[in-house]
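Complex shown without one protein chain; remaining protein chains in place.
So, chain A:
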Amino acid sequence: MALIRRFMPLFSKVMRVYPITVQSQKIHRWVAPTLMELKRREDKLGGKKTYPRNTYLEWNLEAELFAFGQRLNEDFDPDLLLQAFTDRSYVIKEEIQQKKMGIDIKMNDNRELAKKGEEFMSHYIKTYLESVLPKFPPEGIKGVLKHLTSEAVLANISLHLGTKDIILASQYPVEESILANTFKAIVGVLLETSAEERTGRFVRDFVITQLQGQDINEFWQIDDPWSLLNTFVEKDGGKLEPRLIGEVGKNTLLACYQVGLYIDRKMISSGYGETVATAKEMAARAALKKIFGTEDHMKPIDFKLEGLPKTASQTRYQISAS
């Protein structure tokens, strides 16, 4: 004991010179248990509640609607725009509430506007694609149109135009179908308030530009490219001739074959694959891309066409292999 007492000052001196410190941020021991307890209580009351933006104190629907039009550089009719943002589910919810309170105020939902907008949109996009991709067959155009007017794409556009908070719906956050429907309705409103040409420009700027950086061929699945190519070539009076122009690593795991397609001893395309059959199919696909004008190195699609493109289904460029 005496020994300890004697060396105590020395010990404390050493402690002072070499402080044993932990180099980390101090978080009190009570923080984690408290947060856990708070979370437990929150879960007991039914989980975390998120309030939609339009229930905040700083919310002015009129200002939001005005800014929506200004942001997109369009003149909307404010009443029609509000109607476009009113979903069917909201109207049903309101009617039930009004019945309870004994009042009756008529409300319009956006179904009709959406239908009008959808019709215009599909027609416009179809004619636009036909004039921009003159050699692409109608089935392919249909595939691209289906992609562009699909719910996911339209909902994404709608979300990025800022409709999410303005939409009047029974439940928040709003579903994808409601977002897509609202976008169609907005096109419908534009069609009512301004000329078709202006509406077309709106659709061009927000929907068709979604093709930027995409491979057009991916939207049309060709099951049998060989026979499709054959019909095109035979129509022109040519005869298709596949030739094996390269093979490497035969009978190994890394086998690679290259097949070239010839018409009149002139090569039109080549493809490669791990078997001769896949190489032939790839060659046929490459030839089809060449015929359709949608090769990998095609010019980017023109997103600046002015006015309404002509419906030129009859005068469309006749597809030929030559």
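The rule is short, and it goes like this: contacts are C-beta pairs under 8 Å (C-beta built on N, C-alpha and C of every residue); 3 or more make two chains touch, one makes a residue touch a chain; residues count from 1.
Just so it is clear, contacts and distances are computed from a predicted model.
One chain of this complex is left out of the view, and of "RING-type domain-containing protein", "Alpha-1,3-glucosyltransferase", "CD166 antigen homolog" or "Large ribosomal subunit protein mL43", the protein name its UniProt record gives is "Large ribosomal subunit protein mL43".
Of the candidate positions A:107, A:132 or A:161, contact with the hidden chain is made by A:161.
When you scan A:126, A:184 or A:204 for touch with the missing chain, the hit is A:204.
Among the residues A:104, A:223, A:264 or A:296, only A:296 touches the chain that is left out of the figure.
Those residues of chain A that touch the chain absent from the view are 53, 57-60, 63-64, 66-67, 70-73, 156-157, 159-162, 164, 204-206, 208-210, 212-213, 246, 248-249, 256, 258, 272, 296-297, 303.
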